[in-house]
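Below you'll find the structure, written out as structure tokens, and then a few comments.
With one protein chain removed, the remaining protein chains of the complex are shown where they sit.
Just so it is clear, A, B and C label the chains in written order, and each chain counts residues from 1 on its own.
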């Protein structure tokens, strides 16, 4: 349930609503927009039914039915949101290339990948230091050392960095260093983590879970928005299907549906979706043609030696070529690429 | 099992191999290529193991292991095949727009849709007269009358027509009239139908089944090729997944995998994949950017009145706009659009 | 749309309704029940809207909305149907074991399997002579010779036989010989085949398609029922999912849903669902415990030599053991096993 306040509602009006909610055993999350302030109610919605919100001062209306997400819904925010990662905008007015190593393995490896990313036109860097791996016997990431290396890469290139968090305990620290925090596929319904990143002041990239419908994905984003952080970038990265020839099935139409349902930017990670090097370029071009707001690409100077997901990484030369191709297709669909 | 003959093999050499196969209770399908003649063996492969093919005159080599499709595999035919539908080529050297009504409902409706298709740049027409419908209570197609109307549309526009067959008994007749026969999603593993269309001399479009892996799709194509007809166009049209926001999940990466595995042209039907009007254009543009050899689009002058799949049809105006956008993206990826 | 006639409706009343439907370009399929006669309307339902059925003599009511299947729905036939295959009843009052070879390979192999089936408690035999195989290079069945062998097995054991048809052209002939015709998974939406078996007077077993929802499965059954044949047995045999450790994912809950939605018997084929020998027994026992009306099991005297699906076949000893276990679990859930 969401209570939408009138434009002229006072702080006291807002607090009065929040107080009623708390008295009913719930929590109220206040999100102040440029036009309306919106109060998201969490808890037993049945108990909220008896509160006469509509008769309270400053209340415009109450949204009770319909879509299970509200704060991220386009209905309430018809204008699209542009999220700034560092100084790079991610939104519908431009197209952004995000690239870098899947995992940070060493300073040399990270520098090679991030410099190649920049040379190819990337304006945001990726690179992970905590890796959620299916097998406990796989490389788990460099942790703190990796963060330091990434910060070096940022100084070196001048580009902002996106870093994944895999536990609540890491959020505060990563948020201090990274320009954007990412919640990965396997934690896409780790609601405690979603709540935690919702309390930071850094943009959050939320990957779609392997078995998540678009609707559930937006509900996960709602967990973040409800805590006050609406700087959210949604990232489609393939869903799990019966088809074995690709790692996952890239759901570009799902990306397009999400763009119609939410005001948030929606991007694509073709590298993790397909898991195969030679399909990354065609799927990247398809993504920009379909209207994605950015693509995020794995780069590795020596994919055969990669400790994580080598088969899907582009070499610097391939990344350079893809950068040019993305530029051409983006121009064809009227999207300027960020530089 | 496939026996590949030497370039200099005589007809007698070929017949001798075929005779051995028949003697072992199998069938031999001879496919004469420009370089090699290939003999596909059908039946109990265990029994063929004892035949000393490699020692027979004219035999180059025998393919026994590996991929479960052979005649359609790129390994044996490294050069891509261009299939001509009427005079329109479908292949990797150009990009083709196929459009028209989902189902032929009346002469007026069909003329309106096919003229709109042509105006928007289509060089092949679609239009069905036998509709495989999930519900027996849905419109089942006009049958023979529909075929006559389509033939009129061809005369009117000068463009070739693609028509779906849903039973063996229709194949001969439809092959006489249509320029390309289509086997639909629900019959993609109707092997008797595949064998029958394999014996015609018209190009065959083979849609991917809803639960078909790319490998199984190519095996279905192998049924057609084995009967001697290798003028096959594969058509990706979405697979069944858990995601409910689109009718099916368009598997563009699966299309790209198929292009790498087979020498046949591979195209996309975004209309049936997504089932939603406003997603047809972005998925069409994504298809050409990803390297599809053609797209096939439903057009209807009055989608609200359509007897079949109205929600996914483009209006003539939308089709016209999409034609221009396809032209721009095709140019960006270096593919000339057929005119 | 379905027109339900009053109990006292005359033949003339029924014909009058059918005539109106035909005049509107549709087809009317009359199904005479013990209480009500039901007329199924096929064609453009929009055109039927204008016909004042409710004002016609003998018409009780018209069903327009709701479920997309009607004649097979439990709503209209609250009592469950028992289908007789030969003299063996398949329905909710007993539990039936169906067993035999996956494919008929030779007289010896078929006799060994069908005798083992009978010894283990089977009262219906399975055995296929036309095999729809994913690969054109796999064994395709013995055809007519296989039918003769199966008829011999029937004489030998005294048990009725179920045989799959894969094309319209086989239906009449197989219906003369077999006691029950089966439409397989890959033809589950081959609507022409469904219509054809709907016109025979033999029971029809309809397997669920790999990507078919329960609702679509019942719509496929409706195609059969609409042609006048309501002796239909539904057979769950696994759906396609992402899980690779079994051939398909047995959907026992889907079986149970189908039992609640339709008055028809619903059975399970665990052999084809799991594709693994050691899982057949536990899934068979699960099926009877879940309320399935029968199980259908592959048996082969020498699974390693089987030409089709050997890995899932039970040996005669294993089948004998399973027969005893099925008896025990059936007794525990109050279902007498047919003998």
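In the analysis below, a contact is a pair of C-beta atoms (placed from the backbone, for glycine too) under 8 Å apart; a residue touches a chain by one contact, two chains touch by 3 or more.
Being a predicted model, the structure only gives us computed values, none of them experimental.
Trainee: Among the options C:23, C:145 or C:333, which residue touches the chain absent from this view?
Mentor: Of these options, the touching residue for the absent chain is C:333.
Trainee: Just name the one of A:52, A:78 or A:136 that touches the chain not displayed here.
Mentor: A:136
Trainee: Of A:109, A:187, A:245 or A:338, which sits in contact with the chain we cannot see?
Mentor: Within the whole complex, the residue contacting the unshown chain is A:187.
Trainee: Looking beyond the chains shown, say which of C:231, C:251 or C:293 touches the absent one.
Mentor: C:251
Trainee: Tell me where the left-out chain touches chain C, residue by residue.
Mentor: Per the touch rule, chain C residues meeting the hidden chain are 211, 213-215, 239, 241-246, 249-254, 256-257, 260, 273-274, 278-279, 282-283, 285-291, 325, 328-329, 331-333.
Trainee: In terms of residues, what is the contact footprint of the unshown chain on chain B?
Mentor: Contacting residues on chain B, toward the hidden partner: 240-242, 244.
Trainee: Pick out the residues on chain A that sit against the missing chain.
Mentor: Residues touching the hidden chain, for chain A, are 1, 40-46, 68-69, 132-140, 166-169, 186-187, 189-193, 209-211, 216, 219, 222-223, 226, 239-240, 307.
Operating definition for what follows: only the chains that are shown with their structure count from here on.
Trainee: Is it true that over half of the residue numbers where chain B touches chain C are used by both copies, so same, or is it different?
Mentor: same
Trainee: When the C-alpha atoms of chain A and chain B are each averaged to a single point, how far apart are the two points in Å?
Mentor: Once rounded, the distance between the two centres reads 38 Å.
Trainee: So the centre of each chain is just the mean of its C-alpha atoms; given that, what is the distance between chain A and chain C in Å?
Mentor: Once rounded, the distance between the two centres reads 48 Å.
Trainee: Among the residues of chain B, which are close enough to touch at least two other chains?
Mentor: Residue numbers touching two or more other chains: 211, 239.
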